[in-house]
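Every protein chain but one is kept in place in this view of the complex.
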Amino acid sequence: MEHLRLLPFEEIEEAMVDHHRMLRCGFPEVVYGESKNATQIIAIMERIKESGDNILVTRLNERKYRIIKDYFPHAQYDPVGRTLVVMNKPVEILGTGKILVICAGTSDIPVAREAVTTAEIMGNEVELLLDVGVSGLHRLFSKLDVIMSANVLIVVAGMEGALPSVVGGIVSRPVIAVPTSVGYGAGLRGMAALLGMLSSCAAGVTVVNIDNGFGAGYAASLMNRRLEAYEDPLP
Amino acid sequence: MEHLRLLPFEEIEEAMVDHHRMLRCGFPEVVYGESKNATQIIAIMERIKESGDNILVTRLNERKYRIIKDYFPHAQYDPVGRTLVVMNKPVEILGTGKILVICAGTSDIPVAREAVTTAEIMGNEVELLLDVGVSGLHRLFSKLDVIMSANVLIVVAGMEGALPSVVGGIVSRPVIAVPTSVGYGAGLRGMAALLGMLSSCAAGVTVVNIDNGFGAGYAASLMNRRLEAYEDPLP
Amino acid sequence: MEHLRLLPFEEIEEAMVDHHRMLRCGFPEVVYGESKNATQIIAIMERIKESGDNILVTRLNERKYRIIKDYFPHAQYDPVGRTLVVMNKPVEILGTGKILVICAGTSDIPVAREAVTTAEIMGNEVELLLDVGVSGLHRLFSKLDVIMSANVLIVVAGMEGALPSVVGGIVSRPVIAVPTSVGYGAGLRGMAALLGMLSSCAAGVTVVNIDNGFGAGYAASLMNRRLEAYEDPLP
Amino acid sequence: MEHLRLLPFEEIEEAMVDHHRMLRCGFPEVVYGESKNATQIIAIMERIKESGDNILVTRLNERKYRIIKDYFPHAQYDPVGRTLVVMNKPVEILGTGKILVICAGTSDIPVAREAVTTAEIMGNEVELLLDVGVSGLHRLFSKLDVIMSANVLIVVAGMEGALPSVVGGIVSRPVIAVPTSVGYGAGLRGMAALLGMLSSCAAGVTVVNIDNGFGAGYAASLMNRRLEAYEDPLP
Amino acid sequence: MEHLRLLPFEEIEEAMVDHHRMLRCGFPEVVYGESKNATQIIAIMERIKESGDNILVTRLNERKYRIIKDYFPHAQYDPVGRTLVVMNKPVEILGTGKILVICAGTSDIPVAREAVTTAEIMGNEVELLLDVGVSGLHRLFSKLDVIMSANVLIVVAGMEGALPSVVGGIVSRPVIAVPTSVGYGAGLRGMAALLGMLSSCAAGVTVVNIDNGFGAGYAASLMNRRLEAYEDPLP
Amino acid sequence: MEHLRLLPFEEIEEAMVDHHRMLRCGFPEVVYGESKNATQIIAIMERIKESGDNILVTRLNERKYRIIKDYFPHAQYDPVGRTLVVMNKPVEILGTGKILVICAGTSDIPVAREAVTTAEIMGNEVELLLDVGVSGLHRLFSKLDVIMSANVLIVVAGMEGALPSVVGGIVSRPVIAVPTSVGYGAGLRGMAALLGMLSSCAAGVTVVNIDNGFGAGYAASLMNRRLEAYEDPLP
Amino acid sequence: MEHLRLLPFEEIEEAMVDHHRMLRCGFPEVVYGESKNATQIIAIMERIKESGDNILVTRLNERKYRIIKDYFPHAQYDPVGRTLVVMNKPVEILGTGKILVICAGTSDIPVAREAVTTAEIMGNEVELLLDVGVSGLHRLFSKLDVIMSANVLIVVAGMEGALPSVVGGIVSRPVIAVPTSVGYGAGLRGMAALLGMLSSCAAGVTVVNIDNGFGAGYAASLMNRRLEAYEDPLP
Partner (left out) sequence: MEHLRLLPFEEIEEAMVDHHRMLRCGFPEVVYGESKNATQIIAIMERIKESGDNILVTRLNERKYRIIKDYFPHAQYDPVGRTLVVMNKPVEILGTGKILVICAGTSDIPVAREAVTTAEIMGNEVELLLDVGVSGLHRLFSKLDVIMSANVLIVVAGMEGALPSVVGGIVSRPVIAVPTSVGYGAGLRGMAALLGMLSSCAAGVTVVNIDNGFGAGYAASLMNRRLEAYEDPLP
């Protein structure tokens, strides 16, 4: 711990940007955009830029983006997934296989796109399957070869959240279930899907928070990585 | 209403047995055994017996059954579905097609059996499919012909309750979803399955209360019946 | 399954429109308008139009409708029920009897209208009874003949959701209960009505999600249909 | 307040019996038996007996009763309502009219009986209507004259708890709704009935806690009483 | 019931105004304004005006009021309690005593005012005590004489909802507790207050829905009325 | 941290007893007895005894105590508060003032006693006030001098949990509110009291978990202590 | 109590400002700004100003502030913590030690600032630690000396709310945990953090309502104060 304490980090007024996290993780810096205003986000991005790392901003609405793009004109914004990416250096592929993101319904696409972007910037080959919900299983089965070839699977579903159980019953690879807040009434803003996924009868399924596409993409990256890739950057 | 008020019904101390319900419905009398002791159940059964109707007792544990069988030695008891049936006259087939009860897991069988017994005594041909959960869909698909031939389907499932969505996406017949209290933790004693089924992405699915096999069997019987069968007994 | 996999369906960017569902169901294509923007809805409608099927768009607000009507000038919009209907071919009556939609209060009318429109476009004779809540039962009893003549009943109610129990105690036909989010405080945005309907003391009542008028109309159509009507379109 | 502070009350180890509450209320002393053992209950009863007041013990199981009856052989125990009454002086009728307790189902009877006993010992004429649930309304309407003649009504119902709305729509007198924990699954141990009753569309309905027959009987007594009866005992 | 069925009531498109309810109750017509637009409210008010009854509109925001006042220029609007009153005939005092409305905090005043207006138009003498919460009990005790002289008490409180227990422990008259949605976080939009009031240790307290000032005023009016006043208008 | 890592602690199979916590805190060792069997508890107590510290076991039922007392014959057991105390050295008074525990109802006494015992063994003068609930406030006010003289107050209450707000409005000292699981139905096993206390309108009130008398006693001890008493044992 | 009743307080229409609370507490007057409009707040502030006390307004948005500042030009507004302070006399340091406010994440800062301002105006030395969450513990440990020197600690955290347990395991001083509504989905608007903090495995932690920075600052001030400071102002 004596060691950890001496690692370089800096205090700034509104957010302590933690450079050595990148050292520990080999991952880019991530800024959660939801509860920060454009000025705060720009300040943090400027600090990260100095370090040369890539930057991922999540939950960024278009209004904030229009302010930020004057300062970071080369940043790539995805209005569906609400992510902003600044590439300060090329992404190196660190994953051992492919990460497959399966999306149950049209309304779940924003969360799925956040997962795709996260996994890509963290060094993975990623593929996205759209609109393959449980009530039309022939769509799912027409993609069986794609599904069977993935190393880690992220399944994004709202409403009753049944898709991860179905996928988890087909493959023998880690499945990360992402409930979405899509639906209404008894869906309880995603709680029905969340509780269902946690109660899944298919073993091998683990769950992240409602709408947490970033968390799923991040966790999938850790699962897809060689252990060595992780140990290298440790001093 | 003046008419309805004059229909014959009798007050007894602990339960008013309502004979003209049978007149209205063409169905047997049903006794909910959970919150009544053996003495009360016997008293009610004796009254019904006089009318010559068939009797269905639900949620009857073995301890109460052992007392009752001395008074109704010909009653048929199902220790798994916890139902007791007294046949005072033959059951006439009133349904237009077959009712199929699909049971997701081993632990859901008691609820499925309650549904089967209810639908049978109400004049239906009934078939039961066991252990065809979402995490092993090939089991489901091996029974596709049976599933496609049913007029009404009852799908019994605990845990994440995903099976009704899958079945509802395959058939174009009414699907009654029955959540069960099987599971633990985030299953919330059946609430996860219930909320999931209500949020089902498959249209045509309707839901009954947790563990309510009787209600599902009864509703399926109404759906399976010709309208005429219902209009006949009306005065 | 081999067969199902080869059925024609097409991938488009934002939504895979599933034509063979119509083949399976004999029903029109349905577009859930809530979480799609006008552009997406128009794109999907254009694809469906090519197939010659009728189109039902649900949960469509007036702002989106004003954009869509330039592209589909003959579409019929119901601002109360928030549905849009495009008739590409006449509706054939497939139901065996009448579907009756009973609406407890003034505020429940939008949900009831969504159920009526859905059942009508799916080939049923539909009747609507307005404002016949439990606290004024003489209104209900003045319509007893209408109620007794229906083949399937949909009961729409918010607040305490007591009406389905009353109706279910009168008729011997399937009753679909639709809780609405009308009410406040302890009504918990429709959860009180939902839980009450699921706990109904009247057998034969099944329940759909809060405010799900479409689901109720769809399920009622399945219950009202002859089994043959369903088997015909199967290859 | 100086005055209130000087009123006689006594501390005993486990429970401070509050004599002047009787002075304020003109009501008997009440002991809540659920969380006290027989020894504690007897000790409290002995203290009350000295004051000459009548005693009502609620939520008393038979095991405790068998111990207590050796000390209070003239006490009247109701094993259904689980109440014990010791009459140290005759009950004076203080109510201005009749209190009617309406009980929806067989399983709700214990709670209804607790309400009846409470209202009787507090000086009211009480009548009890059994098993008149919403799914069989003709039973309710056959008793319309009894219902219309009551001054205060207590309606006890479990499951969906719809009966108070129906009764509240018929009468123009105060209706106290008592949800019971009867039911299962979505009934949530009485919460569904409670939430439904609070959301009742019938004005004039007020609600007490789940299974709180005593509270309903007590509140009904206050409503049925002349204001003078209350002002007399005030010093 | 034959009789009730023949009583005059009229169907209009959006709301069946029920004139004989006034006959039954001796009360004015009430319009719930929340879920109706100004046009609908005006239509209903016009119909009631013809009958000569007084009108109470609740939950009416200022925007709707500004439209309505052109049609009903003599209507009295209370922007705090959000009620609109149209006096077509003088209010006759029907209550036997005074109704006291006690309001715990500044933020609870709108609900308290709705209760006051409701009770007044229904023929009661009403008094309002402001800002006498549990955390400053000396305020409550300085009004002890006012509290002791009321026939029925309405206690309006948000946050922890403790005031009804305190008041219920002082008086021996009916206390109607009204939880309000005031508060935040663990207050759960009034659920904490509601649950607390239902669990009140003071007998004689009954509860209405969150923010339901109207329901409390209505129920208090029924409690405050002589039984005769109710029986007179019955045919 | 290097330092902390070297502090002496020992691994044993089922529980790592942490001796330096005592060094840091100046407090005795505490064993949570609920989820451990008698054998495990005795093993842990033997280890602590060697260190010479005092021992407090909480949530210990009588059955386990009867086994333990053979090994620790001088241990003092409180069957009401379910605590066991072993005094290996005299308790030194470290508190700056008196801790007052106020108990709302008879059924809350076990939790109050756990708080008293905890605070006493941690070096405080403690006083206990019994049965002073909100519905009988004169009892509370008769003890006003005792209440005003306390340095820290613990208020234990179930049901609606209103007492902490009342006490917090009287004193200007820290008030720790302890909700209890006493009550039923809408009390939700203590959640109603917990939510109410968190929503308290009286500032200065902080809350611990339901039935957590130990936590309240422990926190009160920290609040009652001089800062110096804490700094002394730090190396 | 006779005494308390005679203490000076004044009724004004919308809020009874309670001057003697200051007498009892030695604290400034506090106005909760959330549910009051600017006019009401100004009226109350004017009354307090006459007494010469300091004023703290909490939950005040910028729109209201811009109106108020015309009347109180010297008031200090904090747009982050949303507090307004009017200093009518210098703040006297009454605390015995330092209060440390620890803030887990950037989004928790507004609540932390409300706590800081509250504790400062109540006469305490306060220090604020920013962005020291559980997932980067080296930040926390780099501040160990600051943490160990505080007399009372306030820990503000959203999401999983784990920080108070960590801090409570390090120090032996009172820790007040403040859950924040930061987060989404399963965070349930702060309920996850609240429930977690209440279940904390670290003894000595007490909890206030979600986002209640004021309550935490107020309670910390009471804990940090000498008992004498409190007894002095009592008459």
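Per-chain numbering from 1; labels A, B, C, D, E, F and G assigned in written order.
Assume a contact is a pair of C-beta atoms (placed from the backbone, for glycine too) under 8 Å apart; a residue touches a chain by one contact, two chains touch by 3 or more.
From a predicted model like this one, the values you see are computed outputs, not experimental measurements.
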| item | value |
| --- | --- |
| Candidates A:N54, A:S107, A:N124 or A:N209 - the one touching the absent chain | A:N209 |
| Given G:V85, G:L130 or G:A193, the one touching the chain that is not displayed | G:A193 |
| Residues belonging to subunit B that touch the chain removed from view | 106-107, 109, 130-131, 136, 138-139, 141-142, 182, 184-187 |
| Touching residues on subunit A - with respect to the absent chain | 1, 24-27, 30, 96-97, 141, 144, 148, 151, 172-174, 176, 194, 198-199, 203-210, 214-215, 218-219, 222-223, 227, 230, 234 |
| Absent chain, residues of subunit G that touch it | 104-105, 133-137, 158-162, 165-166, 168-170, 183, 185-188, 191-202 |
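Note that in this section only the chains that are shown with their structure count from here on.
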| item | value |
| --- | --- |
| Remotest chain, subunit B as reference, centres from CA atoms | G |
| Distance between the centres, which are taken as Cα means, of subunit E and subunit C, whole angstrom | 36 |
| Subunit A-subunit F separation of Cα centroids, rounded to whole Å | 44 |
| Shared interface positions of subunit F, touching two or more other chains | 1, 136, 141, 185-187, 194, 198-199 |
